[in-house]
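See structure below.
Partial complex: the chains shown occupy the same locations as in the complete assembly.
Letters A and B mark the chains as written, and numbering starts fresh at 1 in each.
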């Protein structure tokens, strides 16, 4: 069969990808129905919390003692450098919406966000770091929909400038390139059955866990509408 | 206020605990409605997959470089030794139900199970290991319901001997002791605001993530009823 592994895997996760687009939060943000800007803020707060780890667990893909593939190593580190500071875009957008940077930084992520992050650290440091490419497969493969999301959000919330929605805008641009890169890297570095199973596990697991993150965001939005604080603070010292 | 922190926290997570008991799988297993024994098998397969890590991430609670509390260290290691091999009970029960040990061992856990495990490794090795006590707070605090679950499952599935349901039976016994131990350890070792916040985060996060595991088990049960294989195999090599 001539289909590449990366393409077969993209097909395999397509149903989960559709389920992701069908979560309450994406439907609310994309539809014509009115929705509170708090939902966008919640999305950005949690995005800050998981994105701040992306560079770090990407860099830790070199943890494995027996690492011998130098091209993989270089690629992981190069990609890690690119990921540094993406979380800052979310912080900046939130600041423009009136949320204090320091409050967001010390807020407690939703449990689902913590599970998502924990899984990625666990996988690269204790399982097979090559698998992390499965996360990039879907997370950076949004070029088809990224630009549409940006337009929609601007229109919906009366946002004039891409700079006020920089987290989404930057990804829409970057992911034009990253999506193909991710697939190329999968076909280049995931060659053993063990590596391929690792990529597959990470692709399906992170996508499924991210759907839980998205649903938890919406649950939190409903709590916020009932009066719960949007920024989840730690216990008072 | 004289309420102990461990008790205040137990109260705080009570609503999540009730939601756990109200998941489709617990209702199906506890109610009078007929249900396929596959549901019990699925529960045990995933339990094997998360329980096999319990001793290891408990032992890794000594990872932190600046560890100076020797009593905490001893307690973590002592508890870790107790947890070794609990997963084997699940494997043995599954064997008695006709599932091959080797097939279960090499099966792929549900994504939610992997997120649950990943979070715990992540927390003890990269965040605050004292927080892991928050997992014990609810996971080993089932003394009120453990014995009832064992009776119910035996009755429901026509199981004669506790040895065929050893995973549940052993926990029902152990947890009589562990529940109080967990609360005592929390009040003994979680004394700084940072430690307490860590325990709280782990308690709510692991309980929430475990609810997702339970719901995913039931989703998988429904897939199995539609013909999906109960044991999820890795990609063929």
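Keep this in mind: a contact is a pair of C-beta atoms (placed from the backbone, for glycine too) under 8 Å apart; a residue touches a chain by one contact, two chains touch by 3 or more.
Computed from a predicted model, the values in this text were never measured in an experiment.
With 2 identical chains placed here, what is the total number of copies in the full complex of this structure file?
Every protein chain is the same sequence, and the full complex holds 4 of them.
Convention: only the chains that are shown with their structure count from here on.
Using mean CA coordinates as chain centres, what's the gap between chain A and chain B in Å?
One centre to the other, that is 27 Å.
Could you list, by residue number, the parts of chain A that touch chain B in their complex?
Checking each residue of chain A against chain B gives 108, 111-112, 114-123, 125-126, 193, 196-197, 200-201, 204-206, 208-209, 212, 216, 234-237.
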